[in-house]
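Now for chain A:
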Amino acid sequence: MKIGYFPGCSLHGLSREYEESLKAIVAGLDTELVEVDDWSCCGASSAHGSSHLLGVALPARNLAIAEEQGLPEVLAPCAACYARLASARHEISEDPQLAGRVNNVLVRDFKNTVRVRSILEVLKGQIAGIKARATNPLKDLKVACYYGCLLVRPVQVTGGYDDPEDPSSMEDICKAAGAVPVKWNRRLDCCGGGLSMSRTGSVVRLSAAILKDAKAAGADAVVVACPMCHSNLDFRQKAMKHRGAWEGDMPVLFLTQVVGMSMGIDPKTLGMGRHFVSTDSVLARTAGTGSGSGTGTNSAAAVAGEVG
Partner candidate 1 sequence: MARIGVFVCHCGENIGRTVDCHGVAEACKDVPGVVHSVDYKYMCSDPGQQMVKNAIAEKGLTGVVVAACSPHMHEKTFRRATAGAGLNPFLCEMANVREHCSWIHEDREKATVKAVDITKTIIEKVKRNVPLNTIRIPVTRRALVIGGGIAGIQAALDIADGGREVILVEKGPSIGGHMSQLSETFPTLDCSQCILTPRMVEVYQHPRIKLYAYSEVESVEGYIGNFKVTVRRKARSVDEDKCNGCGACTQVCPNKKIPSEFDCGLGKRTAIYVPFPQAVPNLPTVDRNKCLLFMNRAKGRPDTCKKCADACAKGAIDFDQQDRLVTEDVGAIVVATGYQLYTIGKDQPKDNLKGYGEYGYGTIPDVIDGLQFERLASASGPTSGKILRPSDGKEPKRIVFLQCIGSRDPQKGMEYCSKICCMYVAKHTMLYHHKVHDGQATVFYMDIRAAGKGYEEFSRRAIEEEGAQYIRGRVSRMWREGDVIKILGFDTLEGEPIEMDADMVVLATAMRPQPGIDALAQKLSVSYDQHGFINEAHPKLRPVETNTAGIFVAGACQAPRDIPDAVAMASATASKVLGLFANEMLEREPTVACVNEANCAGCFHCERVCAYGAVEHKDIKDRAGNVVRVIAYVNPGVCQGCGTCQATCPSKSVELQGFTDEQIWGEIQALGV
Partner candidate 2 sequence: MDATTPAVAGGFEPRITAFVCNWCTYTGADLAGTSRLQMASNVRIIRLPCTGRIDPMFITKAFERGADGIIVSGCHPADCHYNAGNYHARRRFAIFRELMDFLGVDTGRITFSWVSASEGGKWRDVVNDAVTRVRALGPFTDYRKLVVDPVATATGVVPPEHVGKEVPA
Partner candidate 3 sequence: MSTTTFIRTEDLKGLVADLRAAGIGVAGPARTSDGAVDYRSINAFDDVVLDGQPRNSLKQFFLPPTEPLFKYQRKGSDVAILEISTTFPPRVILGARPCDAAAVDVLDKVMNWDYTDEPWFGRRAATTIVTFACPGGDRSCFCTSVGLAPDATRGSDLLLAPAGDGYVVEIVTEKGQALVTANAKRFGAGAGVEATQAYRDKARASVEGHVPARPDVIRAWVDAHFEDPFWAEISLRCHGCGGCAAACPTCHCFDIVDEPETLTEGTRRRNWDTCQTSVFTAHASGHNPRNDQCGRCRQRVNHKFAIYPARFNDILCTGCGRCARTCPAGQDVTEILTRIVAMATGQGGAA
């Protein structure tokens, strides 16, 4: 299967491990990622807040390029990128006037034929393949699947591939990888999103509540599919502790890493060492997951130190 691939800035920066693990697992799933040529910002965070047209035209530009490349569908692993691209597609298809304006801005003949897929949607379609390739099923790993706000909502934009209020696809994927999803409550709560810098206090309060709930449910790790969620839940654990909102260490994994571990892919390849909270406890639980567990936690901590 060939699918278009829109990395967005996070997968080439903040969340390189997300891209690394994604690329590592798609190879095993007979899927080829075709990167969108000359892709640009999806418009998340700032564009749609400042100009509606810009907020649609920016993602539309990327979709238009994908269309010209002959790609019928594009995977946007970052939840924010996914939301922007899918929203743009939806808005343009609903509003012919907007479509005209966007085409004027882009100076392209964009027909809006490209379907936008989230990582959940793509992996959900590969569950049989994941199951078949789970040479190292993660039997002892209890995971709290965290969806956040953008992955399955709103249903008009996502096309309803999962229940927007009571989703199950991430659990299903983790189950296919052999892990045990726990039942917990805050899996669709807000992590604080893009307010990490501007209102750290809010992020700490919201994200800590999520982690606590996951811990109470007995999770060994939280699984996410969004660089921003990951950053808030992983990197901000230190700040949570500082402020007395949280104790302990909760590894936060990308869904692709969970799948990768089940396939027995080397943790280094999966970028397991790039997290702030050590994933050693996870790797220890998933015995058989390669031997080269040089996780490089220290260097990550050093980076955290710099940032802090």
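In picking the candidates, the idea was that all candidates are chains of the complex that A comes from, given by their letters.
Heads up, the rule we're going with is that contacts are C-beta pairs under 8 Å (C-beta built on N, C-alpha and C of every residue); 3 or more make two chains touch, one makes a residue touch a chain; residues count from 1.
Quantities reported herein were computed from a predicted structural model and do not represent experimental measurements.
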With chain A shown on its own, which candidate in 1, 2 or 3 touches it within the complex?
-> 1
Which part of chain A faces candidate 1 closely enough to touch in the complex?
-> 155, 160, 163-166, 168, 185, 188
